[in-house]
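Reviewing the structure listed below.
All protein chains of the complex are present and in place, except for one that has been dropped.
On to subunit A.
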Amino acid sequence: METVTLTIKKQPDLRLEAEKITPDAFAGKSAAEIADLPVFEGRETAKLGTYFDVAGKGGATAAETKIVIKGDASRVKYIGMKMTAGEVLIEGSADMYAGAWMEGGKLVVKGDVDAFAGTGMKGGIFEIGGNAGNYLGAAYRGDWRGMQGGTIRVKGNAGSDIGYFMNGGTIIVEGDADVHVATHAEGGTIIIKGNGKSKIGGQMVKGDIYVFGTIDVMMPGFVYRKDVDLEVDGTRATFALYEGDMGERHGKRKGEVIYGKIYQKY
């Protein structure tokens, strides 16, 4: 595997849009070719090399390319967008849309990510060492397909609207999550190891939510069914199972109605 190291040397005046920072775009390119890739600040087009020092070269394919980003990339949007393979390691924080529409490979952010990270994600592994902003693994505006596959793990807390319109994949938040978890979800799994707030599973059609801590207010459309013993992300415990959202439409399988499920740890 070849490694390309990007070290930020100039912060943008506004924010930088750099959807070309992916193993897919870097594969088969020399440092000079990578430095020549376009990035955008407002309506101005510039070169990646204007903002980053580029060292190393891309591998033959995306899968053989690793990108390491050094310095503060918290004003750089779209890192790892649509990546299909390979690795991206961001040593600091990233701005909005990190890993948006990601399809494969591994994206690791040591710091925080801003909103819309993992938007419409389809596959791959996405790890966030700090906190995630709002709309993690959610659908893009107007799309009814949120996160569809892959795994997102947040070591810190997550903002509101995680898994909005989610229909596949897994989101694990080791800290707390803000309001609106899996609103409109039609599948997928969300595990919140800290506390949840209110509006969890609202308008949920299908999917599983696990909450280890408290839930401020349970949605009125969720009905307690029974207690279950489960192992969830390495933790064995007894959970109270709620099904819902009773106000929402639901499909049937083998004559039985399929509901969304909230499991709350005792």
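Annotations for the structure displayed:
Convention: a residue touches a chain if its C-beta (ideal position, glycine included) is under 8 Å from a C-beta of that chain, and two chains touch if they have at least 3 such contacts; residues count from 1.
Everything that follows uses one rule, which is that contacts and distances are computed from a predicted model.
Selecting from "Formylmethanofuran dehydrogenase subunit B", "NuoM family protein", "ArsR family transcriptional regulator" or "2-oxoacid oxidoreductase (ferredoxin)", the unshown chain of this assembly corresponds to "Formylmethanofuran dehydrogenase subunit B" (UniProt protein name).
Between the chain not shown and the residues A:Arg15, A:Lys29 or A:Lys193, the one that touches is A:Arg15.
Of A:Gly49, A:Gly150, A:Gly168 or A:Gly221, it is A:Gly221 that touches the chain left out of the display. Contact with the chain that does not appear here is found for just one residue of A:Lys29, A:Lys66, A:Arg153 or A:Lys199, A:Lys199. Touch with the chain omitted from the figure is made, among A:Leu6, A:Ala25 or A:Ala115, by A:Ala115. For subunit A, the residues touching the absent chain in the complete assembly are 13-15, 17, 40-44, 96-97, 115-116, 134-135, 140-142, 144, 165, 179-180, 183-184, 198-199, 202-203, 217-221, 223, 245-248.
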